[in-house]
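Coming up: chain A.
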Amino acid sequence: MKVGLFVPCYVDQFYPGAAIATLELLEKLGVDVQYPSRQTCCGQPMANSGFEHLTSGCNELFIENFSAFDYIVCPSGSCVLHIKHHLQSNKNEIKAAAIRNKVYELVEFLTDVLKITNLKGSFPHKVGIHQSCHGQRGLHLSQMTELVAPSFSKPRYLLDMIAGLEIMPLDRPDECCGFGGTFCVAEEAVSVKMGKDRVADHIRNGVEYITAADLSCLMHMEGILRRQGSPLKVIHIAEILNGGCAV
Partner candidate 1 sequence: MSSRNKILTAVAENQPSAAPLSEFDFLDAECIYLSETFINVLTGIGGIVIPVESMEEIQNYILQNFGRGSRTVTNIPALENVAELMRRTSISPHALSDVGYAIIDTRLAVAENGAVWVTEKSLSDRVLPFICQHLAVVLNAGDIVPNMHAAYEIINADDYGYGTFIAGPSKTADIEQSLVLGAHGPKSMTVFLMM
Partner candidate 2 sequence: MKTTDKDHAALAHEFNKDAPRVDWHDETLWWVRQKRDNAVKKIPDWEELREAGSQIKNNVLANLSGYLQQFEANAQANGVHVHWAIDAKEHNEIVLELLRSNGIKKIVKSKSMLTEECNLNEYLNLNGVDVIDSDLGEFIVQLANEHPSHIVLPCIHKKKEEIGELFHQHLGTPAGNADPVFLTETARRHLRESFLTRKAALTGVNFAVAETGEFVVCTNEGNADMGAHLADIHIASMGIEKIIPKRKHLGVFLRLLARSATGQPVTTYSSHFKTPRPGASTHIVIVDNGRSKQLGREDFRNSLKCIRCGACMNTCPVYRRSGGHSYNNAIAGPIGSILAPNLDMKKHADLPFASTLCGSCTNVCPVKIDIHDQLYKWRQVIVKSGHAPLAKKASMGAMTRVLSSPVSYKVAGKLGRLVMKWAPFAVNNQFNLWCKQRELPLAPENSFGEWYRKNRNNKPKDI
């Protein structure tokens, strides 16, 4: 099984640690993973802003970089959802369709493809799970509170394997953090209010680390926390699963 590592543009530039953790974790689990170096971006920022018609360059580049792999794994739910729903090509539609079927966010790759049942590692802290919307409602990484349906959580399933980790319940388990792509600046007032309310929920419930499968959410919440001078930290789930990075 050959896995291509897809690292979102802003993770590549601002949070390489999460990508490194993703890579190392997959390697530890015996996966043959490579990082195509000519990748850039999935095109989501443009598409979500109404400029989907400008994303063919990104689409073709993505197809070029990733067609050869059996699976494509990415530490970002929103980017994966975008590729799954919106990757298309006039020239290479067969390849595009194949990619749409084999692209996975990291957590679901671990639970659904590798089907891991245990992980070594410890993270003796109080953790709050932020359910990023695209991962949850789009990729069904966990059950949403809107539906009358059995509850489940793939991130939680994995985090429960980590020694010492205590998951803290939240008042609103799956409310959006307010990042929303260009929304974060186009509607700055509401975006920040949503982010402030999210972090306040974690603070109220004694959380020490907010974790999520999407760094866009974490970047937005971290920005608010650091401006507030809060000791509450954010950490991508890959870094916890990769052996609980030193704090």
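Here is the rule we go by: a contact is a pair of C-beta atoms (placed from the backbone, for glycine too) under 8 Å apart; a residue touches a chain by one contact, two chains touch by 3 or more; residues count from 1.
The set was built so that all candidates are chains of the complex that A comes from, given by their letters.
Source: prediction; values computed, not measured.
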{"item": "Identity of the candidate that touches chain A (this complex; choices 1 or 2)", "value": "2"}
{"item": "Contact set on chain A toward candidate 2 in their complex", "value": "7, 9, 11-17, 19-20, 23, 32, 35, 37-41, 43, 45-55, 57-58, 61, 133-134, 137-138, 144-149, 172, 174-176, 178-197, 219-220, 222-224, 226-227"}
